[in-house]
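Pasting in a structure now, in C-alpha cells, and then I'll have a few things to ask.
In this view, the complex is presented without one of its protein chains, the others remaining in place.
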C-alpha cells in the first residue's frame, strides 16, 4: 500500500495559478493551506486578497475570500473579524500593498491588536504592475521607476517591516521567514502555524513576512532569483522571530487604575 | 539702560493665539520661532500647518505657511521641499494628525529621508474636535470616544512615535522633549535647534516630539495638566534623543555595487 | 415609544441601533462627532461595538469588510472624510455589498469651514467615486426624518446590496428635535445573507470581489448594476410637496434644511396671497424627475434654493426641460433666513 | 521638431517636460504606469525629479505642496487612484493653486479591470471631491492631442489657479501615434507667482490655505471660485465637430476614443448617403452646451456613445432641452468596433 | 537689576508662570483683563533674579524680561 | 520504498525542484507539456529517499510523494 | 402658538442647557420644538447661543433671524441680538452683568439680576436657572413644573444641584410673574 505523504492540501483548490514559473507566491499559498488543514480551520476561515500579484488568491484557496482595495486588507480584515470574532481571518499582502500604500492600515491593525493573521510577501518589487520600485527594493536594485537603481539619497533605504512593527507595544507575533530556500520551508510553515494558532487562541495579531522572489521582474531565472534573495536580501532582512506575545510590555504603563 | 533679554521672537507675530489658557501649543510655537530667529532662517522658512488645534498656526508665525489636509503635512512638505530645496520647511502636527490618519505619510517621509523638520505635539487626545481618543491616549484615559477609558484590549496600547520611527534605517534625527516642565524647556529648544540645524545642513529628516498638554479636553487646570503629563505620560513617553544622523546603519546593506 | 428630544447626530446613532446595527467604524470630524461619541457610550448596553479607525480611508474599508461578513454596519463622516471614502464606496458598489454612509456636509471646498452646507450634492448623486455606479441618497430635513431614513437606509442597502448615503448638513446633525424611534430590530432576526463571508462550512466558498478581468464579466456586472439603478428609479423615489396648487406664481425646489426655510417663506407670502409651492426631493438619487416636472408645469417660475452655488439646478432643468431655473443660495456655512428667502421669492415673482 | 512615434503615456510625460514641468510625484497603476516610468528615465536629462509617493493620497498632497511652492507639477493615475486623490483635489481648488492631474480611466467600479473606460466622467465633471468646486477637464482623442492638451493644461491651471484634469482612457495611454511637441518651455522663464511660498524675504508672509472659519470669508471664496468658473464657461469651451450639415439624420455625441470610432462609422454610412454629424466636447467641463445644442438643432435624432452606462447623456439633454437622447455604450473595458457603432446608428435612424 | 513685565492684556491667566518662578514672586490679579481673565503680576519685583523661567513657560509670550547691569542667576535646578 | 509523481501538465518548468533534491535525481524533460513548458521528471527513482524536498519547494504543487513501507531519511542539512 | 427665543451669553453660562430644558418641557406638554445651537470652531471665550422654537405646529425653519424673544446673559449678546428682536417682542436682560439696554421702544425689556439672585440662593452658577424661570414666568411657554421635572432629569443623582436649581427656577419664575408683562 502506498501512503501519500505529500499532496495538495484540501484548502488549496485543484487549479493552476497565474503565477510565473518559480514564483514563491505558489509555495507560500501551499504552506498556508497546509496549516489551515492541519489546524482544522478551513471551514471557518476568511481570506482577504490584496491588490498585487496575489489579487486572484481567492481562486486558489478553498475558503471564503474577500478582495480588498490596494493596501486596505488590514482594515477590511478588521471589519470582518470584529463582526465575526469566531472566524479565522487572514490577509495576504505584497510589499507595495502592505509597506507602501497600506502603511497606516497595517500599523494600526497591529497597534489595536486585531486578532487576525497577516501573510506579508516581500519580493522587493511591485510584481503585478510590471516591476516598479517598492519600499523594500534594495539599494541600487533596478526597477522601472528607478531605472538607474534605487538611490538611497532620494528614495531612502528599504523598509524593514518586522523590525518596525515589533516596536509596537501591543502584544503580537511577528516573524520573518522564507520559502526561497528549501531548507527554510519547514521553519516558515512553523511560523505560519504559530501565527494561526495564536489567532485561534484569540491571543494576538500575527504577521509572518516571507522574503520572496519575483523572477519575472527581477529578470532572473527562478533559481537565480532564490539565490539573489539569499545573497542580497536576507542579510538586510534577517530571518527570525521578532516578537512573541509573551514579550514583556515596556515600562511606564499605568494599567491598573483609571485616570481622569 | 535696560537690556531686554527675553521678548517675543521676530518669527512670532504680535497676535494673541486662539489656544486655551495654559495650552503648551503656545510655548512650542515660541520655541520654534526663537530657533528660526537664532539660526537666521525666518526669511527662507515655510511652515505647514496641520488639521488640529494648530490649524491656524499660520496666523502666529511670521513666515510663509501652507495649510495641509489632515495628516498629510509630511506629503505637502515633501512637495515643497523637493521643489525648493533651499527653503527650510517644517510641519507642525498633532498626535491625531501625525500618528493616526497621517501614519503612512510621516513614515514614508522619514523613510525617504525628506530633509524637513517635523514638530510633533503629542497631547494624548484630539484637541480641536473636542477630546476624542488619539492613538497616543493613555490606557484607561477617558476621552469622548472612549468614555469608559481607553481599553487596551480593543484599542491597543498608545503609539510611541519616536520609538517606532527611530527603527527606520534612513538616517534621521528623532528626539522627544517637553514644554510642560519649565526646567525641560531649554532642552526642548536645544533639540529644535539641532533639528533645524541638520536640515539647514541638508543632512537629514528630523522630528521633535513634544509631550504636551490639553487642559481643556483633559478637564484639568493648566498646572494639573502639566503634572499629569509628567506623572502619567512621561514614564511611557520617555524624553531623550532616539536617533541621530551619526548612528550606524544596520548590517546587510550592499551599497557599493549596483545589482541587477 | 415616547418622543425624546435629541440631537440629529445622536438620533442617527440611536436609529442605527434600532435598525439592528451593532457595529460602527468611524473617525471623528466636526460636525458629526456626536454620532461616534453617542455610540461609544450607548453600544455597550446593546452588545454593540464602536471601533475608532485610524482614518476615513480605514473606516470605509472596515465597514466594507464588515458588510462582506453580512453584518449591518454604519459609518458617518463629513465632507473631507467622505472624499477619502470614495474609493471604498466604489468598491462596495462594485462588490455589491450593503453599507450605510452618513455625510453631515460642511462648507467646502478643501478644509473649508464646519458650518452647514449642501455642497456635496454632486459628489453624492453622481461622482461618489470612480467608475460606473450610483448610490442611493436620502436627504432628511428634520431629526425625526433623519432617524426614519437611517432605518430605511439599512433596509434599502440590504434590498439592493448597494451603498446608501444619508446626506445631511450641520443643522440636521446639531439641532435637537423630538424624535420617536421605530421598534428595535433584533440583529439575529434579520434575513440571512447567503452570499456573506461566514466560513465555507458545508458549502462552496463565497468570494466577494469587485475585480473582473474578463471584460465580458465586468460588463455583465455593469449591466446588473444598471438594472438595479433602473429598479431604484422605478420604485424608490421619495419626495414631499408643500402648498402645491394649479396656478402657482413660483415653484421652489429645495432639499434638507433649505426646504424648511423655504416653507416659512412660503407661509409668510401665502398670507399676502402669493401662491408658492415647494418640491422637496427626499431621494436625491434617484431624483424624482417626473414629480418635480409636474410641479414645474403648474408654476409660472421656478427656483432652486440651496446651501451651495447651485448643484441641484441641473436636476430641476432635467425635470422641466426648457424651463428657466432660477437660483438662490448662500455658501460658506451661511444659512439664509426665511426673510432672505422670502425677499428673493418676491423679487423673482415681481421681475 | 520631427514627429516621433510614442505611446500616449510617454507623450504625456514628454509634453509635461516641454511645458516646463520638472517635478512628478506619483504612484504606479495600470494603465498609466508608463508616465512615471518614462519620467524616471527622462527627467535626469533635464534636471527634473521623479518621486515615487507611498500612495495616491500622498502623491496628490505632494503635488498640492509643490504647487504651493509655485512649481509646475503633474501627477497621473487611474480611476481608483483618482478617487484617493479627491480630498486633495478639493484642497487644491479651495486653496486656488494650479495643478495638473491626468486620469487614464479604467473600467470600474471598485477594482474593476484595467481596460479602457469612460466611467469617470461624472466624477471628473461634477463630483471630483467634496464641496462647491469644479475642475477644468480636457479630453484628448489621440496622442498628439494628449500632448497638446497637457501643455495647455499647465497654462490653464496657472491662468485660473485651479486644478485641471486630462481625462483619457487606456487606449489613449497605451496607443502609439506620431506626435510633434511644442517648443520646450524653460521653467525659469515662466511668469512669477507672487502668491507662492518661497520664503518671506522682504515681503509679508504668504499663506496658502483652504480654511476659512468666518462664513463670510468662505462665501467670498465660493463666489470668487464661481466667477472663475463662469469665466471658464465663457472662454475655455473647446470642441470639435465632424461632418455637420443642416439636415442630419443623426447627431452623435462622443468624447475621447469613442469619437474616433464614431467617425469611422460616420464615414462608412456617408458612403451610403446617410448624413451623420459628430460633436466632440474637448472640454468636458466647461461643457460646450451652446455648440452642442446647435448641432442638435440640425439633426433628426441624437445619440450619445460612450464607454460607460451613459454619463454624458445628461449634458446632451441639458444642451438640447426636450430632445430625446439615445445611447449606445459598452462597459467593462470592451471597446465597440466601428461596425458595432455603425449598426447601432443604422438601427436608430431606421427606427 | 532684572525686571519683568507682564502684558496684562496678553495674559490668559493660566498661572503656569506662577509655578515656574523659583523666587515665587508672581501672583494672580484680583480683577479681570479685557479678555475676561485674571492676569499674572509681579508681587515683589526686588527679588526677581531675571532667570526668565516665567517667560520661558508662558504659552502666550505675555512676559518680557529685561536686565540692567550685571545679572546674577542665584538658583539652581 | 518512496516514490514521487510529477504532474506533467501542472509543472511550469521552473526547475526549483531539481535543485532542491538532495539526491539529484530530478531532471527536465526535452519536450514541452501542453502549457508550453519543459517539465520535471524523476531520472533515477530508485535513489529517491522520500524526503519531499522537491514537493516542498514546488510552487505549483506539481509533485506528490508517497511511501511504501519504512521511510529512511538519509541526507542531512 | 409659536415662540422663538434666542438665549445668548458667555460660553460657561449654561445657555445651551436652559434652552434644552425649555425645549424638553415644552415637548413634554405636547408642543413641537426645535433647539439649534450656535456651533462653530472652538473660539474659546466667545459667546454661545441657541435658538429654541416652540410651536403648536411642526417647526418650519430652525434658523430664526428675527426672534420674538431674547434672553441676553451678557453684554455682547445683547448687542448682537438685541436689534434683531421682532417689533413687539420681549428682551430679558441679565442686569447683573449688563448695564445697558436695547435702546428700542418697540420691544418690552425686563431686567433680571440673575447672578445676584442666584448668589442669594447659594450659587452664582444658577443664574441661568433664574433667568429661565423668569422667562417661563413671563412667556408661559410651558409650566414651571415641567421645567423642574426635566431639570431634575438632567441632574439625576445630584441632589444638591437639583435643590439649588429648583430654588433658582422658582425665584426666577416669581420675578417673571411680578414683571407683569404681557407679550
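Per-chain residue numbering starts at 1, and chain names A, B, C, D, E, F and G are given in the order in which the chains are listed.
Heads up, the rule we're going with is that a residue touches a chain if its C-beta (ideal position, glycine included) is under 8 Å from a C-beta of that chain, and two chains touch if they have at least 3 such contacts.
Since the structure is predicted, the reported quantities are computational estimates derived from the model, not experimental observations.
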Among listed residues D:13, D:28 or D:170, the absent chain is touched only by D:170
Tell me which of D:12, D:39, D:89 or D:114 is the one touching the absent chain. D:114
Out of A:20, A:89 or A:192, which residue would touch the omitted chain in the full complex? A:20
Omitted-chain footprint on chain D covers residues 3, 5, 30-31, 113-115, 142, 170-171, 174-178, 257, 260-261, 263-264, 267, 335-340
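The rule is short, and it goes like this: only the chains that are shown with their structure count from here on.
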Would you mind checking which pair of chains has the most C-beta pairs in contact? C-D
Just give me the whole-number Å value for how far the CA centre of chain A lies from that of chain F. 27
Which positions in chain A are in touch with at least two other chains? 55, 67, 69, 100-101, 103-104, 107-108, 112, 135, 154-155
Give me the residues of chain E that touch two or more other chains. 35
